[in-house]
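Just one protein chain is left out here, and the rest sit where they should.
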Amino acid sequence: MPKTKTAPASAPSNKKVVLAYSGGLDTSVILHWLVAQGYDVVAYTADVGQEEDFAVAREKALALGAASFHRADCKEEFVTDFIFPAIRANAAYEGRYLLGTSLARPLIAKHQIALARRLGAPAVAHGATGKGNDQVRFELTYKVLMPDVRIIAPWKDPDFYERFPGRRELLAYAKKNRIPVKTTAAKPWSSDANLMHISYEAGELEDPARRPRDSMFQLTASPQEAPARETELQVEFKRGNAVRAHILGQERFYTRPYELMQFLNQVGGANGIGRVDMVEDRYVGLKSRGVYETPGGTMLMAAHRDLEGLTLDREVMHLRDMLMPRFAELAYNGYWYSPEMEFLRAAFDKAQEHVTGAVRLALYKGNIVITGRESPESLYDSAQSSMDEAGGFDPRDSEGFIRTNALRLINWSRRQRRG
Amino acid sequence: MPKTKTAPASAPSNKKVVLAYSGGLDTSVILHWLVAQGYDVVAYTADVGQEEDFAVAREKALALGAASFHRADCKEEFVTDFIFPAIRANAAYEGRYLLGTSLARPLIAKHQIALARRLGAPAVAHGATGKGNDQVRFELTYKVLMPDVRIIAPWKDPDFYERFPGRRELLAYAKKNRIPVKTTAAKPWSSDANLMHISYEAGELEDPARRPRDSMFQLTASPQEAPARETELQVEFKRGNAVRAHILGQERFYTRPYELMQFLNQVGGANGIGRVDMVEDRYVGLKSRGVYETPGGTMLMAAHRDLEGLTLDREVMHLRDMLMPRFAELAYNGYWYSPEMEFLRAAFDKAQEHVTGAVRLALYKGNIVITGRESPESLYDSAQSSMDEAGGFDPRDSEGFIRTNALRLINWSRRQRRG
Amino acid sequence: MPKTKTAPASAPSNKKVVLAYSGGLDTSVILHWLVAQGYDVVAYTADVGQEEDFAVAREKALALGAASFHRADCKEEFVTDFIFPAIRANAAYEGRYLLGTSLARPLIAKHQIALARRLGAPAVAHGATGKGNDQVRFELTYKVLMPDVRIIAPWKDPDFYERFPGRRELLAYAKKNRIPVKTTAAKPWSSDANLMHISYEAGELEDPARRPRDSMFQLTASPQEAPARETELQVEFKRGNAVRAHILGQERFYTRPYELMQFLNQVGGANGIGRVDMVEDRYVGLKSRGVYETPGGTMLMAAHRDLEGLTLDREVMHLRDMLMPRFAELAYNGYWYSPEMEFLRAAFDKAQEHVTGAVRLALYKGNIVITGRESPESLYDSAQSSMDEAGGFDPRDSEGFIRTNALRLINWSRRQRRG
Partner (left out) sequence: MPKTKTAPASAPSNKKVVLAYSGGLDTSVILHWLVAQGYDVVAYTADVGQEEDFAVAREKALALGAASFHRADCKEEFVTDFIFPAIRANAAYEGRYLLGTSLARPLIAKHQIALARRLGAPAVAHGATGKGNDQVRFELTYKVLMPDVRIIAPWKDPDFYERFPGRRELLAYAKKNRIPVKTTAAKPWSSDANLMHISYEAGELEDPARRPRDSMFQLTASPQEAPARETELQVEFKRGNAVRAHILGQERFYTRPYELMQFLNQVGGANGIGRVDMVEDRYVGLKSRGVYETPGGTMLMAAHRDLEGLTLDREVMHLRDMLMPRFAELAYNGYWYSPEMEFLRAAFDKAQEHVTGAVRLALYKGNIVITGRESPESLYDSAQSSMDEAGGFDPRDSEGFIRTNALRLINWSRRQRRG
């Protein structure tokens, strides 16, 4: 029975479990329920830039019966080891989703496992559901980093999910057990926030023909509300990583990864940058509708790709572009820590060695306009490509080039004709 | 000597040559020069939607000594057989360029060869330079469609290009030979227009750090100038092809491919849609800076990709996305007519069989916002993906799914640990 | 509980189930056990060329309590719709396994579902285990072809597998229930036979350092035992499919797909062709050791690939070669009937349009030596490629070709040097 794998009944004598705890309704009920099942629950929250009041979360967790509360500050690591590699890869899942949640999950799970090891807990728990992607991202990471870990996933345990078939039962349980619930009306969608993005899904978003209400968005102004004049900034990269950003004409420079991302989010958000609305494919085989706002990430991606135009070899770029969908798929599906991701990253990192330089972006009501780029590592040579000068290029070479390339096509064409 | 391949001296007794003639300075000088070399020049212009006065072009060609002038109306074919296949492929070269010129060249060359065959001309000529991509697109198409054709490319013939090292010499020749030249001040860039786009390159654009002047753009308003309120429209697709478009609330429907594209260009252009500025890789090995405005194409691509989210199988989409860069590269490099393109198109067309449905787009100052999509061929099932109902999905299946997928990773992880 | 999905207890009132029945120990016990659980069992066997006595199987099935026995003759279809497409793709899983079992499973499942539909059975059953690939191949095919089918897989039902933890318990049950078991000593491996191959795994083969005993092989002589002189034959292809084969100097021609395969198996087997021994990756995440003998398939693959050298365009071949591993993976993993396979096959079939011609093979003690090939669709032109004549090729064209291709590399090299 799967029951034996998740149910508390069979818990070993060491009843310690590290729960990924957000402070929201689901994980609060789960925390309380685990305690009621006899678990020794360590509430764990990762700070991935989600702008949350961790003191409140701590207090609530302890009130619900957690043995302790731990907060891991993962903000800087999130940028350097997750967001930046994704930007270096130009990674967009199914062409559009910049992977904000997908990137955070393995990091959260990594620190959760580290905590479990530190505290000697044989088990970890999460509040992700059985239909979603996050369960996979959490659990594959758990298994890679601690192969023998026991995973408690109440939303896949009939003892739990049959008791709580819907939100109503969760609220009733909360009420009965004095679990404080934010008094704000429940929003008809669920969301996930971190330094890279806020994502929205479920609830009224489940109708893909329906436009999301504008009030849903939290990180970005709508293009309509954004300022009526351009904001121009410059982002500088070294080996594919953003190392400095500033607004042109201003003297404040942002160089530390976390503050640089925050700065881009703030200025991008104010200018209406980075909303995406799409139907996407979940790893479990379902299609799902997601809405995202990723201001800083969108700007970084635009700037990075543009700089690659100047500095990346053509064939390397085309090979990488062919493999990018696989990189994005692996990140999306939860394979951040996997041999195949290491394989791809070895090549992708090699490609970035010269992606160094500066790109200027003008932001205006949702638009990112590239206004200039330059690089000490440029492969562009204006004399060479100029239509007005020879630049060392002999036009007759093109004749041989074309004739040689045509040979194969001519042989094929002649066969077609005689066929 | 290459000379023997291009120079008029060795022309056969049939001196008829079909010249791709635009009416501009270069091809006018070329026309006159070919006539002076003893050629029997047929001036040929393809109408690919470039909004030109063909009567003026005809008159000028005949005045310059052309034996005749032929205009091929390729507008509808351009949309159905070139633009639509590219949209179906979501084709963007190096992530951004929607291939406007790349798509038109093989079509222009195809009709040029048809004309050469009809008129019994053994030769064709074009005015593309030896550093660019267009020479390849023209010449590979010529060779595939008429393997024995003789190609005259004056910009690769030293007799020509040594005589005309720059614009100044062309203008002097024009003046001396009474070739009318548009009196407007020469623009410091060159451009190419068709129904899909206008491209700009060269001249002052050769500095990639320099933003193009706003006055350069002809098809699109700048986002700043665009209307201050949204225009919402709906585009309907059948098997990946746009078959109907209209502005919501208006009764005018556009269904014929050419007028549909014109409509999208007009409404997209008015709303500041589709400008791209990039450094790209030419096939001859140079990097080059290009600026594009592709209003309708950009909208079609956005709508098409969105509809794929609803209707395309995940694995098919991911495979296609992996191959898309190759499709774009082949189109860009001039291999529209090639066995490898046929190979890719067989698969890509298979993929589009169910990409049928409607997408709504709100345009606003450069933004395309997807506001809804629906399809009779949808693979999305809201009950199935809903977070609020089971929808036939057993959450415990996910346990087996994840555990099975984790097995390989666990084995790998254990080896890493013992290593 | 998984029990509710597989256990007979919850069987609907229509208790009819079509069991893929081989006549061996496992499926005989399963048949008997299903009957004991109150099922109305239809015993079904597909003839995929496995050289079995179907009359004996029928008799045994009926004796065990089957309501009826059905044999589907799938031999010709196996060749034309499964083996030939795999050969056309040059499909080899992990470089070596020619997919014999992988190809047969979807075909067997297809006819099993057809029978279930015909007989109004709501359920199908198979005897594949929970660790192997065949369960996936069967079940994915079942689900695609009859999405609502109920699948009974005793080896994944604790009621069954806890009762029969090993071969000993199966034999005891057989004895007790008078199920006839072949009196031959159990071989220390399991095998699967069809027209394409015999595969061996498990038992003593589970030690990858141990060489299989020579007596294990049934389809092929060892190279040592094979005749001491060459047998030369010719295989002719049309659009990638073998259409005729004969031994040179003999007048007997084999043209029907099934007899052609039989002929190749016979002559190849006699000459020691087609043994493979490898460790491979199962879809469920395990590595497994497999040994195969595929005489005819190996010869067809060698001949087909050779003919492609003469007739297939280079770029098409290279693209296809890049995608072949995916084709093989899909076939191996059970995705024969899937949209992504249709996507690939559309392209692969396009590629084969001109793979027509004849290849001569000399067989000798395990070797396949290509001794000649010719084709009316050849892209090879001996004059063109000759080192002794110009053949229309201007050597100076190569200069332009190389110089143009070098341009990009020179730019890259110069950057490396200044870096």
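By letter and in written order, the chains are A, B and C; residue numbering begins at 1 in each of them.
Following the convention adopted for this analysis, a residue touches a chain if its C-beta (ideal position, glycine included) is under 8 Å from a C-beta of that chain, and two chains touch if they have at least 3 such contacts.
Fair warning: this is a prediction, and the values are worked out from it, not measured in the lab.
Enquirer: The chain left out here touches which displayed chains?
Expert: When the entire complex is considered, the left-out chain reaches A, B, C.
Enquirer: Have a look at A:A63, A:L119 or A:L407 and name the one touching the chain we're not showing.
Expert: A:L407
Enquirer: Out of C:Q50, C:N177 or C:S190, point to the residue that touches the absent chain in the complete complex.
Expert: Answering carefully, the residue with contact to the hidden chain is C:S190.
Enquirer: Even though one chain is hidden, which residues of chain C still touch it in the full complex?
Expert: On the chain C side, contact with the omitted chain comes from 2, 5-6, 90, 94-96, 129-132, 135-136, 139-140, 143-145, 147, 153, 155-156, 158, 161, 166-167, 190, 201-203, 206-211, 223-224, 230, 272, 275, 277-282, 284-289, 305-306, 309-310, 314, 317-318, 321-323, 325-326, 329, 335, 337-339, 364-367, 369-374, 379-382, 384-388, 393-399, 401-402, 405-406, 409-410, 412-414.
Enquirer: When the complex is taken as a whole, what residues of chain B touch the one chain not shown?
Expert: That gives, for chain B, the contact residues 1-3, 313-315, 354, 377, 379, 381, 384, 393-394, 396-401, 403-405, 407-408, 411-412, 415, 419.
Enquirer: Using the document's contact rule, name the residues of chain A that touch the chain not shown here.
Expert: Listed in rising order, the touching residues are 2, 281, 284-287, 313, 315-316, 319-320, 326, 338-340, 342-344, 346-347, 349-351, 396, 404-408, 411.
Everything below uses one rule, namely that only the chains that are shown with their structure count from here on.
Enquirer: When the C-alpha atoms of chain A and chain B are each averaged to a single point, how far apart are the two points in Å?
Expert: Between these chains, centre-to-centre, one finds 33 Å.
Enquirer: Of all the residues in chain B, which ones touch at least 2 other chains?
Expert: In chain B, residues 2, 281, 284-287, 326, 338-339, 396, 405-406 touch at least two other chains, as defined above.
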